[in-house]
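Every protein chain except one is present and positioned as in the full complex.
Let's look at subunit A:
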Amino acid sequence: MGFNWNWEFTWEILPKLLHATLNTLMAAGLGYAIAVVLGMVFALAQRTPYWALTKVVREVIEFIRSTPLILQIFFVYYVGPQFGLKLGPWTAGMIAIGLHYSAYLSEVYRGGLEAVPKGQWEACTALNMSTRDTYLRIVIPQAIPPALAGMGNYLVGIFKDTPMLSVIGVAELMHTANAIGSSSYRYLEPYTLVGIIFLAISLPTAGLIRLFEGYVRRKLGLK
């Protein structure tokens, strides 16, 4: 075989890979959507007055953050059927990756929430606002802008971690490249193309996120 790039083969597999890229993007988007919401729930749960809840959530987050995502994906996918709950690869994958990144995002939110000055809280108390209103209308809107950089990094991070979903059979980019590789015995083109596609998406996204972050900061008069 040796090193010889086959352009004909490249054009043949490129449409398949680009199609799979859509699945990759969808997986990243869905996983991120779960993480954005669940992360906030985790962050807020650590600010409740119930220390048992706070403690448990804290430990759960630590546990999720210090164990490998790939193992968590296997865990979610295989443990369900053992107890009679069968999850499809997509469902299991989204739960695992969403949960994993929600632990990371909750830390980002936590930093943002803690950075909101105490005076804001006191002003809300003085105005007789409910805790719910204080969070939704005053605290969270101020906590998000400083958290945007971290949130953006994890968006790129979740995108780069989607190839792990191939191990449970989610038909994303890596899974398609593996299938092409094992049916044609050519690994050079599929794996190199996957690398290029990842670069072509993650580098501009990282740049855009940086621009967007600057825009939001300027808009809110933070810098």
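Rule of thumb we're sticking to: a residue touches a chain if its C-beta (ideal position, glycine included) is under 8 Å from a C-beta of that chain, and two chains touch if they have at least 3 such contacts; residues count from 1.
The working rule: contacts and distances are computed from a predicted model.
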Absent chain [UniProt protein name; select from "Ion-translocating oxidoreductase complex subunit E", "Iron(III) transport system substrate-binding protein", "Molybdopterin dehydrogenase" or "Ectoine/hydroxyectoine ABC transporter permease EhuC"]: "Ectoine/hydroxyectoine ABC transporter permease EhuC"
Sole residue of A:129, A:167 or A:209 that reaches the chain not shown, by the stated touch rule: A:167
Residue among A:56, A:127 or A:199 that touches the chain left out of view: A:199
Given A:11, A:78 or A:215, the one touching the chain that is not displayed: A:78
Where the unshown chain meets subunit A, residue by residue: 1-3, 62-63, 65-72, 74-75, 78-79, 81-83, 160-164, 166-167, 174, 177-178, 181, 187-188, 191-192, 194-195, 198-199, 202-203, 206
